[in-house]
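Note that one protein chain is taken out, while the other chains of the complex remain in position.
Let's turn to chain A:
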């Protein structure tokens, strides 16, 4: 595998771009690996990457039933921020955000991290008080965030309408170092870096069963044969319930569809991410000029990857109030992803009742931002048996009543 560099582009330009090689190989599965990760979304791939990079474990396969990044990793609206309220969340999301800053260099793959700043509008007195509290909590946690007034909001986002009749903008929680990244590139970059360490990234290979002996995981059954493993990591987002069922345990997880849409491309007019949680919508502009728009999740379990029209209507209505100039934009595409929601809306990075089997799930509507940090913590947990960043996110917290209550802090998809 050749390194990407400015020199390589120059060299290839001189020879009609004939010398580029495949970004990563597509190997046949071996009989056995030290570690098998199910799910080649961002979290699964990042877990494999940090197993190799931080812990020297490289006899690893990452297997996926579809194509690389075809799950939520390639379907999300790419908001990256870390200004959460609770300490365990702030710790892992901030670790993640800081890893994103240098991820392109680390992976030798341009993931287009754009720290353009994310603002969450306060449109009721309650929301304002909530964000002031988060601002103080973040100061103690070492997360750089600030509550700003309406005038500063308007300066940062000239196209915003501050005095909506029902929900005027009272200010915003502003994280200047937050931003976006290119979602596919995150999956591709990790896959390439994993392959470069000798790991196998195996697509079109669905896991259909989990084998164990004496309470210890031994292998997975797949559509391409049985693959033995020393340790197993389940990292399949919306399909976690199914995989847990194969491994013989139940999860506090429900799967629902979350959707997003993009408009026709227009000239640059907004260079930050704006989230309006009270009215339920958020928007940013992609490098191609499309408005990237998201809103609420379905209220009932489903695996349809579609979404519902009334959510689009609600989201678009809210955003037309907030940004009147978008009211005549045409929408180009709409899609859905199946997100895994836990009882307290915080993720699970945990050992499981099956020895040697670990699970990473429950990122729900907001796990793109967490990919590097989650992979970092999950790799440490799988390699050493415990990880400080993952401690609080054990699946046993529900039985013990130690919830990480973030739904109050962020009552919207993000």
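Here is the rule we use: a contact is a pair of C-beta atoms (placed from the backbone, for glycine too) under 8 Å apart; a residue touches a chain by one contact, two chains touch by 3 or more; residues count from 1.
Heads up, the rule we're going with is that contacts and distances are computed from a predicted model.
Only one of "Sarcosine oxidase subunit delta", "Oxidoreductase", "L-serine dehydratase" or "Xanthine dehydrogenase family protein subunit M" fits the UniProt record of the hidden chain, and that name is "Sarcosine oxidase subunit delta". Touching the chain that is not shown, out of A:254, A:290 or A:380: A:254 (per the contact rule at the top). Contact with the undisplayed chain is limited, among A:72, A:277 or A:308, to A:308. Considering the full assembly, A:398 is the residue among A:4, A:335 or A:398 that touches the omitted chain.
Within the whole complex, the absent chain has one touching residue among A:165, A:299 or A:385, and that is A:299. Considering the complete assembly, chain A touches the hidden chain via residues 239, 241-242, 250-255, 299-304, 308-310, 342-343, 398-400.
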